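One chain of protein is taken out of this complex; the other chains stay put.
And now, chain A:
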Amino acid sequence: MAPSSAEAGSSAAAASASGRLLVLYASQTGNAMDAAERVGREAERGGCPAVDVLSMDSFDPGRLPSERFVVFVVSTTGQGDPPDSMKVFWRYLLRKDLGAQWLEGVHRAVFGLGDSGYQKYNFAAKKLDRRLSHLGAERVVEIGLGDDQHPSGYEGALDPWLLSLWKSLNETNPSLLPRVSDINDPNLSILGNPKVHVIYYSSNEVPRDSIVSEPNKIINNARSMSPALQFHDDGGPPCMLQMVTNQRLTKESSDRDVRHFELEDPSSAISYKVGNTLEILPSQNQSAVDAFIERCNLDPDYYVTIQAKTGDKISKGSLVSSQMDCIKLKTFVALTMDIASASPRRYFFEVMSFFATAEHEKARLQYFSSPEGRDDLYRYNQKEGRTVLEVLEEFPSVQMPFEWLVQLTPPLKKRAFSISSSPLAHPNQIHLTASVVSWLTPFKRTRHGLCSTWLAGLNPSKDNIIPCWIRQGSLPPPRALVPLVLIGPGTGCAPFRAFVEERAAQAATEPTAPILFFFGCRNQDNDFLYKDFWLTHAQDDGVLSSKKGGGLFVAFSRDQPQKVYVQHKIKEQSARVWNLLLSGAAVYIAGSSTKMPADVTDALEVICKERGVKKEDASKWLKDLEKVGRFHIETWS
């Protein structure tokens, strides 16, 4: 069976699912990921031949039955819900057609992270554990329940649970952990070896034919080589787009900076569909990259080849090329290692403590990596948006070898944007609608979103290259004859601008169904994004015009004393929404709030109730709509 794209690059994964320990985590704030990584490290210490630690949304649940040993590490959010990354996986497990023997032969253990201050304490982990039993998976140990209310946080439960896990696994399958006693041996250095192997070449040592010159291929090589990106496969080299328009949509006086970007491919035609997303790889600030290289005593002009080590063996390099590609060290850092935006993980601080020569630094780093220091670390690191470069500068005695830096620096991630244009209206351009992110931390430091700030700073009259990948989004494009109810406040209107453009173009040649569009923003004068565009389509014979059965409804939340949001507008138009729903409309919700979709869904339920439908029936009906693809939600934070 060919490995799924989510696991490309890990040859061990496909080869022997039977000899490996798989750790699947579902993390919301990073704690479950930390815990899962610790489970993985201890397993490796114990000599496990193959360990893979994966987020649940990178693993195809259909492949579970072929695994032999799986550890689940699952957080529960405040409402008793599983984290977002678990939603698809969990839905799969809930299927009625799986049967009680589906996971026969799979040994599993579940650890949950929760907070006993909440009624729904660790519900996600508990439900998972039960369901796994129903599906026939065998329990290695009882479920472990980490509790935030415990003085040591989740570690209070994780420490003893891990002890019993290794003991039990070793009893039933001694070959899985040949060196199990090493795990907690106090005499052994805890650090171990990095999982990355680096080959260095000075500039005159580099084999000429392995230097790549096309920018998009360089990007592809660098990112395929990076072990941290092993499970984030790009799927090929990027398109290199040029920004031709950079226009501010919100008034200068508004505190929100929302931009309209138009991107073109100078060399060939772009092919995309409405509802697609564009994944962009942002550029890092050059001075920051230089500062990082200097701080870490690296030579920027050296070339490197990076290889992942699994167990003690060095894997054969990326799947993309069989020969050993090499790349300038500085380029590798700039393209794959996020040094000035993402925050490092807890284990980064732990490893730093081994390389600190100043006593006070060592002590502080050890404190930060301990259960007692977890809260202070959170305040210092995550809440402040502390970057790798900042951390290294505050602990100047730490000299971490490059191998460890490659392994532990957060990978430079692509950012996804909903495309806000239709290829029918703009055949060779991709439009984006993006908010420039910036916020104030508790210590009053200003942080800026890496990608949005970089894009906003690009000058269309100069050459600029934006590496992107076009992906199918989670909002499938509707057919022309499907009536639409679209709800997209703020930047949520982006994909719907594309929908409206598309349908307007289709209306010229074929019959189309009406669209009701609900938009919301703060002030009509400040941030009514694409005002003229919507108004134009709401007039005369436009797709949003009442003549065509359509509608444009806008909620300005701050233009009057009481707050008016999209859900209020929806309730005002209950008759029209109802009639459209009865005639087979599809509902799309998009936006940046986490509460908005729930509020809108409530409003739709109220509309049903007004017409004599019981709440449970309305709720179920909307869920059914989702199942048959007539109800879609895409949100981003």
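To be clear about the criterion, a contact is a pair of C-beta atoms (placed from the backbone, for glycine too) under 8 Å apart; a residue touches a chain by one contact, two chains touch by 3 or more; residues count from 1.
Assume contacts and distances are computed from a predicted model.
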Omitted chain, identified by the protein name its UniProt record gives, among "Serine/threonine-protein phosphatase", "Mediator of RNA polymerase II transcription subunit 22", "Anamorsin homolog" or "Proteasome assembly chaperone 2": "Anamorsin homolog"
Residue among A:Arg179, A:Arg248 or A:Arg445 that touches the chain left out of view: A:Arg445
Among A:Leu389, A:Leu432, A:Ile515 or A:Leu529, residue touching the chain not depicted: A:Leu389
Hidden-chain contact residue, picked from the options A:Arg131, A:Arg295 or A:Lys531: A:Arg131
Missing-chain contacts mapped onto chain A: 78, 90-91, 94-97, 115-119, 121, 123, 126-127, 130-131, 134, 147-151, 285, 287-288, 340, 360, 364, 368, 372, 375-376, 380, 384, 386-387, 389-391, 393-395, 441-446, 448, 453-454, 456-457, 582, 608, 611-613, 617-618, 621, 624-625, 627-628
